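Below is one structure, written out as structure tokens; comments come after it.
What follows is part of the complex, with its chains left where they were.
A and B are the chain letters, set down in written order, and residue numbers restart from 1 in every chain.
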Amino acid sequence: MADDLAKKGLEVRTALFGEKAAVAGNEYLKQFDEGFATFLNDQLFGGIWGRPGLPTKIRSLITMTALMALGRGPELRLHMRGALNIGVTKEEIKEMIIHISQYSGVPTAVEAIRAFREVTEPRKG
Amino acid sequence: MADDLAKKGLEVRTALFGEKAAVAGNEYLKQFDEGFATFLNDQLFGGIWGRPGLPTKIRSLITMTALMALGRGPELRLHMRGALNIGVTKEEIKEMIIHISQYSGVPTAVEAIRAFREVTEPRKG
């Protein structure tokens, strides 16, 4: 069963962040601490994201909601990219930002809009 | 258009909290400040909850998410009742709590479980 969680965790992370980033992210965490990397992959992404009670898109949407409400900028950008990868639409993210502005305050929305633009706009080059 | 928002706001609040509580809630806020009561009904519930970009059930779910993450106990209870009234299932609320525990910390989940039990258990009498 530990193997199932590990597999499921990698699967969820790959769907969200792409195969390359999923592997790199895990390596980064393993360099910090092997046990914590396993915990996050197996328990968080395998065990919790993998529960059947809510579809992954909804999990993605509520994850972004919590990250915006708590003002966790870098993680919010990461999960916005993840959300778009699994088919959450730009419109849905936008609506979430506007709705939650009234629950965690307009400044958290302004920060989320900044993140949204960085994530959705074509890079200049 | 101000009339439309007022009507829509009352409609959303009635669906969430029931007619009696929707009216009483508005009266309570009007006693505090007429303008702020109008703002909350028209702009928040009419204007924002009423936007077409996300279904009301999803708005309810992300509202509870923000309230749990920010540790707003009384408001969380209110919106859990609202969620059940518009057809969000107990299972969905439960899944949200478990999922978000990893984003805002286990103590916010323990508090949300307390709220969940108060809201879902038959009152002793």
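Just so it is clear, a residue touches a chain if its C-beta (ideal position, glycine included) is under 8 Å from a C-beta of that chain, and two chains touch if they have at least 3 such contacts.
In this text, all values refer to a predicted model and were calculated from it rather than measured experimentally.
Count of copies in the whole complex in this file: 6, from one repeated sequence with 2 chains shown in place.
We take it that only the chains that are shown with their structure count from here on.
Look at where the CA atoms of subunit A average out and do the same for subunit B: the two points lie 24 Å apart.
By the touch rule above, subunit B contacts subunit A in their complex via residues 44, 48-49, 51, 53-54, 58-59, 61-63, 65-67, 69-70, 91-92, 94-96, 98-100, 102-104.
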